[in-house]
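Every protein chain but one is kept in place in this view of the complex.
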Amino acid sequence: MSTRTFGARIERNIDPKLLRGEGAFVDDIPLTNALHAAFLRSPVARARIRSIDVSAARNYPGVAEVYTCDNIGPLDMAMPLLIPHPSMKNPKTQRPLARDAVYYVGQTIAMVVAVDRYTAEDAAALIEVDFEQLPVEMDLKDALRDGAPLVHADVPNNLAAHFIQISGDPDGAFARAEHFTKIEVQVDRSTAAPMECRAVAARWDAVSGELTVWDGTQAPISVRGGLASIFQLDEDKVRVIAPDVGGGFGQKVLLFYPDELLVPMAAMQLGRPVKYIEDRRENFIGSSQERTQIHTIELAALKTGEVIGLRDSFLHDTGAFIPYGIAVAQVASTSIAGPYRIPNIWVEFKAVYTPTVQVTPYRGCGRPQACFAIERAMDQLAEDLNIDRVEIRRRNFISEKEFPYPREGLLFADGLKVTLDSGQYGRALGMAIEALGGAKFRAEQERARADGKYLGLGLACYVEGTGLGPYEGGHIRVHPITGKVYVNTGLSTQGQGHDTVFAQIVADQVGVAPDDVIVVEGDTKAFDWGVATFASRAAVVSGNAIHKAAVTVRQKILEAAANMLEADIDSIELHDSAAWIKGSNRFVPLAAIATASNPLRYAFNEAAQAATQFAPASKHDGPPLAEGQAPGIEATEYYSPPASTWAYGVHAAIVEVDPQLCTVKLRQYVCIHDCGNMINPMIVEGQVCGGIAQGIGGALYEKLEYQPDGNLANASLMDFLVPYATEIPPVSILHLETPSPLNPLGVKGVGEAGCIAVGAVVASGVEDALKPLGAVKLRHVPLTPRMLNEALEAIGH
Amino acid sequence: MKRAIRPAIPERSDDPRVEVALTVNGQEVRRTVSVRLLLSDFLRHELGLTGTHVGCEHGVCGCCTVHIDGKAGRSCLTLAVQASGCDIRTIEDVAAADGALHPIQQAFKECHALQCGFCTPGMVMNILSRFEESEPLDLSENGIRDMLSGNLCRCTGYINIIAAVRRAAELLGRA
Partner (left out) sequence: MKPPLFAYQAPKTVDEAIKFLASDADAMVLAGGQSLMPAMNFRVANPSLLVDIQHVEGLKGIAVVDGAIVIKAMTRHRELELDPDVRRANPLIAEIMAHVAHVPIRNRGTVVGSLCHADPSAEMPLLFVLLDGTLIAKGPSGTREIPATQFFQSFLTTTRKQDEIVVEARLPALPAGAGAAFDEVTRRHGDYALVGVGCVVELDGGGRAQRVRLAACGIADRPVRLKAAEAALNGTALASADLDAAVRAAADAVTQSDDMNTSASYRRRVLGGLIRRLVATAAQRAHGGSRQ
């Protein structure tokens, strides 16, 4: 593996375009004569629909059509269950437009298509729906009780799924344990809130029979497959393009949202392009949410602090439907033991329906909840046994020589057994303590207390299973005229810098500058084998596929260059967009190699002349193209990971609590993380930092407030508190690179790393700060002013 | 699919229309638009300047920030008709005519201060407006955070944007 650009902090190729405002997000794409869609969304959580009257809407000037479940033909169906799993007995998915009943505030009931969005909204407001409201139960625990109002009439106790996994012998461990620590923790619901809401535009070409859909999705290939199937079109007649996308964070990987089906349908029916640009309010009440879990976690330990068994039983709120299956709960349950040995695990979850927006993965996908549970439990255990919280972690870490460390009986989201493959957990912990001052901090804490200020040190560790399959591909072609290298893969980017990261992988192999590598992805016409961007897998899966293709392309270049330079292949080296004979000035440009590799009859320019049959470089005996050889410098390879590769890290922070004003301020944040070899450390840090900010949101600010009647009280950015820069402290990110043994590049995923541990860090930091006043227990995030006030009152302050 | 009769759809809505005359990026513009058209939509769809983005339409996220009469303001909270007579500047006017990046943009690139790029134009316009004010710049940790508060970013976590502001100040000799 090359060392030149791989591993370098290279500025991104895509930035100038975005900085100049030349990005092309879905709503930026000019579509002549486009019509605009708006939805009527349910204002009530649970109700039967007695009737819908769209006549006033349909007659409103400027309206092209109004759709309900009655005039969308075959689209009137329950949308696909993406990931089936036997733990779900009777899984429910929603319909594009509600039929007979609604299940959450925000559910789509009708779609208006009109000359502009203003008009469409006017018309939608004229649709009359006669609801027969039904009772709702918003509390997760109460929803399971006998007699609780049901979200789905045929799903008793609102139990969407029930699953138990066992690793080792937990009963035996609990039988011989010397100490038990049991706590309950809760994480509240949040949402990805990407800066660009969702967006879909579709154009139907009746002449060619081609449907083109621009969709701000993380999964263009999967969307294409679904659309082709549902509309009964050949896959190559459906093109899905994810153009520039303004953040995804998991919310945009779900398919289908109702608009993803209805907008193409309308375009096909109305003969004009149709656009749907979700607005912020709709993003809050229509696009996926995540996080609500309540864990009852019990650690069985020896007096030494060694945790020999763990039992965790948690409730997972899946919202009104479960289209993504149990993935979030599954990831949480398989991450529950964190970086600790704990060889005996019993983990159970119940996924519960509530009449709310459906829950599908949001960055972290269950890992933040699991981390919060295990880290709070470890802190409590440390306190119970009077062992330092850093020390107790050290005693329980999986040590380096124990890798690969399997957890038999726990299957990760890829259906494969959880096996932690590599890491230096102890070293990371040491680095975190050193970074935030250790003893120096204790002194500062004392001084602050003398001034009436309360400083605390928060600390938490996490693990992250990354890079899951099934596979991704990489296609590389060297352009004959310019010598630029074109790369495709089946992903799309929402800001992760694929255009640069993948370019770095290829640049080293092929000997070009990264800005001469042009990455085109997110377009099923460019490349259409693959899955999607999610679950911290792009660098691992696409990265390695592209690497394999680059290695193949390199070989082809070397062979062609050897031929053209009439030299031994081992004497050729590639750099500066050319092939050189080592230690000499003789070279041939990559463009020429690419041109020459395509045997031509007709020359259309000077470069092409070199490839025609009588040119010297084309000298050969026998067929111009040998058996098994393809024209051009091109390769397509695939990478299918044998298992997920597990990244990890340790976070720590200094928090300041003001008991008089009931405020928590983060003063400093440190993150030690290890994602194996880093392709571009600058981009890695950007990912981690963004995750940390979202984690801070989840620790102190972001909570979706569903009221007892099912209404979402804070469906706006005014009241759902996404952190500004003022809420983010100085963050330093330190890297450890323990290469993954599982893939040729030695990389692990990092997209979700930043947000996993923050809740536990903040909670433990606030507890530490308030220790002089009493033992405050913070087991519920986000930590609101009210909670802090009540915690202080509970200790008499 | 059977070829259906193309439905009759009007060209535009019945909204009362008003004439607006304003200067955008130094050019005089005169259009007739719906009375309720937001300035953000006017810039993006009437004028085709799609660099200004729409993130919330309630004035919180800052993605739609442009300069109105020389000062940063939310185009989503301004009616096009309100902007008649005003001097508007958008992100498209910031880089040089040949595409060379303004120092603030250059600093963003150097510091990896953008990821998806959706909030970026609004960020740049806000920062540019502060740099152009005669008020002295507070480039302390808190001062820069304060400058950036009012622009949401979901991708970067802000640390690199703070660094970019400092770097921009260096490049502009304001450090």
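Chains here go by letter, A and B, matching the order in which they are written, and residues are numbered from 1 within each.
Simple rule for what comes next: a contact is a pair of C-beta atoms (placed from the backbone, for glycine too) under 8 Å apart; a residue touches a chain by one contact, two chains touch by 3 or more.
A quick note: this is a predicted structure, and the numbers were derived from the prediction, not measured.
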- [ ] Please provide the labels of all shown chains that the missing chain touches.
- [x] A, B
Open item on the list: Among A:E727, A:E752 or A:E767, exactly one should touch the missing chain; which is it?
Closed with: A:E727
TODO: Would you indicate which residue among B:L49, B:V81 or B:I144 is in contact with the undisplayed chain?
DONE: B:V81
- [ ] Touching the absent chain in the whole complex: find that residue among A:S313, A:S716 or A:S732.
- [x] A:S716
Task: Positions on chain B where the hidden chain makes contact - done: 15-16, 18, 35-36, 38, 41, 57-59, 62, 65, 68, 71-74, 76-79, 81-82, 85, 126, 129-130, 135, 145-147, 149-150
- [ ] Determine and list the chain A residues touching the chain excluded from the picture.
- [x] 117-118, 121-122, 125, 279-281, 658, 660-663, 701, 703, 705, 713, 716, 718, 721, 723-724, 726-727, 784-786, 789-790, 792-793
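Here, only the chains that are shown with their structure count from here on.
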Open item on the list: Need the CA-centroid distance for the pair chain A / chain B, whole Å please.
Closed with: 28
- [ ] Would you mind writing out the residues of chain A in touch with chain B in their complex?
- [x] 11-12, 14-16, 18-25, 27-28, 30, 35, 61-62, 64-65, 114-116, 118-119, 192-197, 206, 244-247, 249, 268-272, 277, 279-280, 494-497, 682-683, 685-686, 689-694, 716-718, 722, 724-726, 728, 730-731, 754
Open item on the list: Which residues of chain B touch chain A once you look at their complex with the stated criterion?
Closed with: 1, 3-4, 6-7, 9-15, 34, 36-37, 44, 48-58, 60-61, 63, 90-92, 94-95, 99, 101, 105, 108-110, 112, 114-121, 124, 141-142, 144-146, 148-162
